[in-house]
Structures are given as structure tokens and as C-alpha cells.
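Shown below is the structure under consideration.
One protein chain omitted, others in place.
Moving on, here comes chain A:
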Amino acid sequence: MMQFMLLFSRQGKLRLQKWYVAHPDKTKKKITRELITTILSRKPKMCSFLEWKDCKIVYKRYASLYFCCAIEQNDNELLTLEIIHRYVELLDKYFGSVCELDIIFNFEKAYFILDELLVGGEIQETSKKNVLKAIAAQDVLQEDETPQGFFEDHGLG
């Protein structure tokens, strides 16, 4: 079972965090700081896995963004790399050639997509098509709405 997933930039800024086990905020911050430092100090050709406390860390860099997952001892490292990849593919498909800015400005979407891929730290749907279908269905529900405040925000209210 995945314990958590972190997305952070090359400068060490946290962009997304998803925790599948409960920790106090303080612990989360400590873990995050520690891992970001550890991973950023590693060289490009190094192995994508590392032992960390009693879990295994699997990470991969995509452009300026690092994706980092903590999994349990008997989870499969290689397949965790592919969970990351699948998530990147989904983001890419949804945003159309995704970049770090998309995730900053639309962090809520990034969460929604992740929630379709993983639930409770386990993979829910591996089919790219099915996940995108689910997200599209959500977006359709949204587009039916025309809230008043929306117009106000755009100077039309």
C-alpha cells in the first residue's frame, strides 16, 4: 500500500501532497523536508529506489518536477514507477502537454485525477481511458453550472 505521494520542484517547492496514512501536520512537514533534501541531493543516474525508515521510496523526475512515493516493504518498486508514469500520462492528456504551472494553478484537478487513479493507497483503475472518462464525466457536470459569482468574478455581474 502506498503511504504517500509527493510532487516537488527542482527548487524543493512542494507542489502536491497526498497522504494515505494519517500523520500529524508536524510529522508530515518533517517527512517532506527530509525527503526533498535527500532526493534532490541524488545524482541523475542513481537508482530510483531507496530504503527510508521502514518503507521504500520510489521517485522519478519528469522535467522540473519530482514525483516521489513511499511504499511498504513488500510492494513492487518497478510497478510504483509505472503508477507515477501513468499519473503523469493522465495529467499530460488532461492538461495537454502538462507543465509544472498547470499543477500549481489547477492543483484541485491534479487531486481529482489522482483520486481516480489511487484510492486508499491502492491502484483503483489502471486503464488510462477509463480514468479520463471519469474525469470527463465530472467536467460535464461542472459545465452545466452557471454560477452567479462566476460572472461577478469576470466583471459581468
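What we mean here is this: a residue touches a chain if its C-beta (ideal position, glycine included) is under 8 Å from a C-beta of that chain, and two chains touch if they have at least 3 such contacts; residues count from 1.
Operating definition for what follows: contacts and distances are computed from a predicted model.
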| item | value |
| --- | --- |
| Protein that the absent chain corresponds to, by UniProt name, given "Transmembrane channel-like protein", "Tubulin delta chain", "AP-2 complex subunit alpha" or "Ribosomal protein" | "AP-2 complex subunit alpha" |
| On chain A, residues whose C-beta touches the chain left out of the figure | 1, 14, 16-17, 22, 25, 29, 43, 45-51, 53-55, 73-74, 76-79, 81-82, 85-86, 95-97, 99, 101-102, 104-109, 111-112, 115, 119-130, 134, 136-139, 141-143, 145, 147-150, 153-154 |
